[in-house]
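Excluded from the complex is one protein chain; the other protein chains are retained at their positions.
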Amino acid sequence: MTFGTLLGIWIAATLTIAIFSFLYRDNPLYKFAEHLYVGVSAAYWVVTTAKFTMQDMLVDVFITNWKAYQSTGSSTAFWEAMILIIPTILGIMMLTRWFGPKVNWISRWPIAFTVGLGAGLGITGAIQGFLLPQVQATLLPIWEPGISAAAPISGPQILIIVSNIVLIVGVIGTLIFFYFSRPHTGILGVGSRSGIVFIMIGFGAAFGYTVMARISLLIGRLDFLVNTWIGGTIRFIQDLVR
Amino acid sequence: MGFLKWLAKIDRRIIFLVLALVVLVPLLVKIPIPPKVSEPVENAYRAIDTLRPGSVVVLSVDYDATSAPECQPMMEAIAEHAFRRGLKIILLGHLVTGLPLGQIAIEEAAARHGKTYGTDYVNLGYRPNPITVIVGIGREIRDFYGADYQGVPVDSFPMMRDVHNYDDIAALVSFAHGTMVEIWIEYAWGRFGEQIIGGVTGVVAPNLYPYLQSKQLVGLLGGLKGASEYESLLERPGLGSKGMPAQTTAHLLIILFILVGTVADFIVDVYTRRKK
Partner (left out) sequence: MKRRVPLVITFLAGVIIVVTFFIPHEPFGSLEQRLLIWASIIGGFAALLGIDNLIKHHLSKLFRRERGWFYSLVTLVGIFGTLASGIVTWIIYGTPLALLSGLKVGGFLWVYNWIIVPLQGTMFSLLAFFIASAAYRAFRARTFDALLLMSAAILVMLGHLSIGLVPALVGALLFALLLVTSGVYRLFLRKLAAGIILIVIGLAVGVLAVVYRGMMVDLAIQVKEWVMGFPQLAARRGILIGLVLGGIAMSVRLILGIERTYISST
């Protein structure tokens, strides 16, 4: 382990404890860590986005095509380079939001482009990639074929049939509960009541999973403190002594 | 009632402390975990295991440090599995704050298996606006990822020469703490029939069960438990299995909290009704 890594581990441990100190009560140490977090992560975004967008998608592509044009005279390469002016201008228009209400309306053009494109993709994607397969998967058989007096129904088959009914009733009930604005009486009332039952189970199950997720994060941090920080420091000292 | 009042007024910092201890103690001792694997994890394992050696898989880093304790073990396990099976890995990511985590996991696995960059795996980095990138890969991956994360043209990598779109990608694993798996499904599966596996946090996992049943998702690793199950299939315990004892004790504590809170509420309710 290098000294730089050891220093890093100690800084990380200090920051970890600073954030945990919030559990006792809000305090300057926590505030320090929180403000540092905001600044550092914002700058991280800027650097990486600049690299992966400005350099990789604009500058490098332009240079490659321009070189190709210069060496071969290919008009395709020329236009491939030139057409990058359009997204560059749109991108710069986006940045007019920096300069206040007099010019920031210009940013509406690239926003409008992105919104329109997103909406177009959204319509087809939602139908093809979600709605059709999901509805189709709900149309399940509620009777297993091949069951007769000679081959009576088995335990697992009953479970499948019951489960499929549960699934179909649950989907329909939930839809009725959420999306019918008419008063929930009569058959709608029954449907919406069953919808509530399923929604409760759904929320409960989600809570159960959320517990696991949150505890995992705590395990991750405590593991860092125990094994990386304390353990790492001990290993570093042992190496020094040797 | 005195005891109940004490229970109701208990300082939450005491609850915090109890939880911290319950998580910390099992981390200090080694407890072996009997392997029990759920169906979604087994399906994910089998999907990777049955790919032809030499096939290309995409591993998408759609998580970051806020969920690394859950997704990192999955990333490590699947990278390990892929290299064991002789698969080639394309690493990319839709969360730039998480990209280095995927990078570290891949490099470690590659070092263990003696894999070389460019021949066995590449890191294509990050591009903004995930939906457009995902749809665009369906036509030509170079249109978005002309170069890797270091700016080296992808055509200079042997493994990338025949990779153009989803036809050349055998499977895709998205490690996510948000809606990215759903987006991959909607566009990469929906339009191009790509085989997709999800490795997600516990918060996201329930959202993905509808896609498992509709067979839009081949397999699913949900939360730390999912990661530990995958590790047990690999017979290589990692961060997931290491965390499960603490996970178990913390779960029991939470169930106990629920029980105590609920029973106290029952007693208070009955007591106040009697008074009226």
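As written, the chains take the letters A and B, and residue 1 is the first residue of each chain.
As a working rule, a contact is a pair of C-beta atoms (placed from the backbone, for glycine too) under 8 Å apart; a residue touches a chain by one contact, two chains touch by 3 or more.
Remember, it's a predicted structure, so these values are computed and weren't measured experimentally.
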*Considering the complete complex, which visible chains touch the unshown chain?*
A, B
*Touching the missing chain, which residues of chain A?*
2, 4-5, 7-9, 11-13, 15-16, 19-20, 22-23, 31-54, 57-58, 83, 86-88, 90-92, 94-95, 97-98, 101, 104-105, 107-124, 126-127, 130-131, 134-135, 138, 163, 166-175, 177-179, 195-212, 214-215, 217-218, 220-221, 224
_Footprint left on chain B by the chain that the document does not show_ = 12, 15-16, 18-20, 23, 31, 33-34, 36, 38-40, 64-69, 97, 99-101, 103-104, 107, 125, 127-129, 132-133, 135-136, 139-140, 143-144, 149-151, 205-207, 209-210, 212-213, 223, 225, 228, 244-245, 247-263, 265-266, 269-270, 273
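Assume only the chains that are shown with their structure count from here on.
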*chain A to chain B: how many Å between their CA centres?*
12
*In their complex, what parts of chain B are in touch with chain A?*
13, 16, 19-20, 23-24, 27-28, 66-70, 96-97, 99, 125-129, 131-132, 135, 144, 146-147, 149, 151, 153, 185-187, 189-191, 201-203, 205-206, 210, 213-216, 222-225, 239, 242-243, 246-247, 250-251, 254
*State the interface residues of chain A toward chain B in the complex, per the touch definition above.*
23-24, 41, 44-45, 48-49, 52-53, 55-57, 60-61, 64, 114, 117-118, 121, 125-126, 128-130, 133-134, 136-137, 167, 202, 205-206, 209-223, 226-227
